[in-house]
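Pasting a structure below so you can have a look.
Just one protein chain is left out here, and the rest sit where they should.
Up next, subunit A:
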Amino acid sequence: MSSSRYDRAITVFSPDGHLFQVEYAMEAVRKGTVAVGVRGKDVIVLGVEKKATAKLQDARSIRKIVKLDDHICLTFAGLTADSRVLISKALMECQSYRLTVEDSPSVEYISKFIAGIQQRYTQSGGVRPFGISTLIVGFDTDGTPNLYQTDPSGSYSSWKAAAIGRSSKSVGEFLEKNYTDVSEEESIKLAVRALLEIVESGNKNIEIAVIRNKQPIVLLDEQEIDKLVAVVEAEKEIQKEQEKSEKQQK
């Protein structure tokens, strides 16, 4: 394959303009469990697939949703160790911003900061790109909800709903078909439905964080997730029955 000449060094472009190490880093992102973000009118929902932990492993030590600041949350997909390094830099930057500017950082600011670090590691010799994509969510001081996605190339953009990690393409297509800019309850159900497209149902496999304006970030507990999953699956069944009867009528 012609890529083999240009895929060893991060600082080398291929003749057709590819940076293969960055593209391989994006493959590493696809090895991580799926994470979904949905931006509603007055709520933002982050949903992640929880990785199955070994029997002897403490599940509480594996966290995929991380609080960067009182009003900003982050989730990621890809190499766990890379996420730890990037998250600590982001945490420091949030605190540094508060000390310097005496105000809370905006979601865009911190997303740009994280994306800037990721980009720097695509343009230096002797280093490799970060093998993670992140979803950064939160409310700005003016009450606007924001959802940003960054990826190993260092690009970042704002989204209404996004998915990263394994099967993110199918989940992304589901979000495109079903997204509407509606209420809190529908946004949470949309995130759960998107996850259930590829994750086996059950509270053990899903984690949901709900961020509301000027309120603490809430991680739903297992009973609440169970109820949500039951409601979503009941709605799915009803929809299936309706489609069946429509087909029979035709």
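A few points about this structure:
Throughout what follows, a contact is a pair of C-beta atoms (placed from the backbone, for glycine too) under 8 Å apart; a residue touches a chain by one contact, two chains touch by 3 or more; residues count from 1.
Note that contacts and distances are computed from a predicted model.
Candidate names were "Ribosome production factor 2 homolog", "Ribonuclease P/MRP protein subunit POP5", "Proteasome assembly chaperone 1" or "Septin-7", and the UniProt protein name of the unshown chain is "Proteasome assembly chaperone 1". Contact with the chain not shown here comes from a single listed residue; of A:Lys169, A:Lys227 or A:Lys244, that residue is A:Lys169.
Although one chain is not drawn, the whole complex shows that of A:Ala28, A:Ile72, A:Ile110 or A:Ala162 it is A:Ala28 that touches it.
Touch with the hidden chain on the side of subunit A covers residues 1, 15, 23, 27-28, 30-33, 51-52, 62, 64, 76-81, 83, 166-167, 169-170, 198.
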